[in-house]
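The structure is given below, and queries will be raised subsequently.
Note that one protein chain is taken out, while the other chains of the complex remain in position.
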Amino acid sequence: MSYFSDIINGTKSLLIGMRITGKYFFVNFLTRKDVITEQYPDNLETLNMFDRYRGEVTMYHNENNEHRCDACTLCEKACPNGSIEIISDKELNPETGKNVRYIVKHIYHLEMCTMCGLCIEACPQDAIQWGQNFHHVQYDRGKLTKVLNKPGSKIMIKTKEKK
Amino acid sequence: MILNIFTDIHNLLLGLMSAKAVHITELVLIGVAYLGIFAVLGLFLVWLERRVAGFFQLRLGPNRVGPSGLFQTIADALKLVSKELTGTVKADKQLYKIAPYFVITTALMAMALIPFSQEIQAFDINIGVFFLISVSSIGVLGIFLAGWSSNNKYSLIGGMRTGIQMISYELSVGMAVVTMVVLAGTLQISEIVELQKSGWFIFTGHIPAIIAFMIFMIAGTAESNRVPFDLVEAESELGAGFHTEYSGMRFAYYFLAEFVNMFIIASIAVVLFFGGWLSPFGITDAIPFAGLFWFTVKVIAVIFIFMWFRWTFPRFRIDQLLTLEWKYLLPINMVNIVLMALMVWLGLTF
Partner (left out) sequence: MEEFLTDRLKTQEYFLNMGPQHPATHGVLMLLLKLDGEIIQNVELDLGYIHRSIEKMCERDTYKQIIHLTDRLDYLSSHMNNEAVCLLVEDALNIEVADRIKVIRTMMSELSRISSHVLWWGVMGMDIGALTTFMYGFREREMINDIFEETCGARLTMNYNVIGGVRYDLHENFAKRVKDFITHFRKKLPEYDKLLSNNIIFQKRLEGIGYISKEDAVAYGLNGPTARGSGVSCDVRKIHPYSAYDRVEFEEILFPEGDSYARYRVRIREMWESLSILEQLVDKIPEGEHRVKTKAVIKLPEGDFLQRVESARGDFGVYVKSDGQKFPYRLKFRSPGFANLTALNKMAKGLKIADLVAILSTIDIVVPDIDR
């Protein structure tokens, strides 16, 4: 008799499965309520990433185009992939009469970065921080290499300004 | 009304050329019209499948090109047309090139018998159902050839699986159809539909007809190589199965033919069990074109069930496929035919 009970139980199990998928079909067909996908380029305006999202490394600049980076190269040393290159130079500070290191270019290779966050932890000045941008698509690999300090920017006079 | 249009065209052509030439021209015209229907139908069904799959899978499916993404498949077809036709070096070139046309041609031939409405049926012969079944099984040869000629091991396995599947499930489809033919007493499609004016066969034949319908649906799914019987393609096992080495339009032929075959299977089901173009209880008998409407609605309903299967069930293994056919479907089918014959003999049908 197991022949017939097999058929009946088997058919029943198949119908139960069809009820599950059918339920989702009709809900989605009528109301689109269970649709879980993001309509990607359309929802760009409303798409907000979480605050902690690690999209890219950015350098904080205040309204006077000043940053906090003093070219200590700790981030360069902390980076496991060599994604950060720092080109710095020395300049005579007329007030103190000492040679002060300043940053010429903070080069960030996004194409090599694994978003591990060690550079940001290493930075004693909180000069670099996470940006939430995830639109990194480029046609040219070279465009992924970025200079983080903006042209003409200067180091902030240390006034303990918090970000 | 629709007949008037046809007669008008016929008279117009008669005015232009001799009767023999008119005959040939009309054949060509009908052929071209069916090719058009074939392409549109295939593209529409592909769109429908993707859209339905989307809703089953908590997605939206194609929704960018045209209203509700209706033109998506046309865009895809254009892309496929523009692609290069590649092939393996050691392929059996002749067979490799011919194979897709087997599938397309047989699908077209079967389309000729499908009664879209009372008036629209290209070819109404007295062995209609028999012709339909035999022609639609030739198409499998194309798949078999593709698997063999590609000179690819995955294709070969896919092709061999087709052979096994074809031999097994042809039987079930045929016997399920025979069960209904016992009830109808004719093979001509237009007559089968006319007979159902007093009640669709699935109601008049009750128990054996319902069993025959279930078997037909299972075997029909297997005939059109769809999940859970898509061992021929079995993308997680064989890559793409028999059409691994096909690209561009040759691949598209297979793809379209698969969907048109599904349409044909659904049409046979509608003709045999659900009264073809007839409206339920004859509510719209007076309205012209209503037959086309009801036929389409019924066919799409049956196709939806096929799609429901596809997006719910896992795939069989090859030996389980054979077990299902030879140990379950075939014995049940045989008993069912006898049961139907007894019912008809004793007059127990409604």
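Remarks
A and B label the chains in the order they appear, each numbered from 1.
Assume a residue touches a chain if its C-beta (ideal position, glycine included) is under 8 Å from a C-beta of that chain, and two chains touch if they have at least 3 such contacts.
Everything quoted here is computed from the prediction, not taken from an experiment.
From the set B:43, B:234, B:278 or B:329, the residue in touch with the chain omitted from the display is B:234, counting the whole complex.
Here one chain is not drawn; of B:58, B:75, B:138 or B:305, the residue touching it is B:58.
Subunit A meets the missing chain through residues 9-10, 13-14, 16-17, 19-21, 36, 49-50, 52-54, 78, 80, 114-118, 121, 130. Residues of subunit B that touch the chain left out of view are 53, 56-59, 153-154, 157, 227-228, 230-231, 234-239, 311-320.
Just so we're on the same page, only the chains that are shown with their structure count from here on.
Looking at the complex, you find that subunit B touches subunit A at residues 52, 54-56, 58-60, 308-309, 311-313, 328. Chain contact summary for the complex, subunit A toward subunit B: residues 7, 14, 17-18, 20-22, 24-25, 28-29, 32, 34-37, 39.
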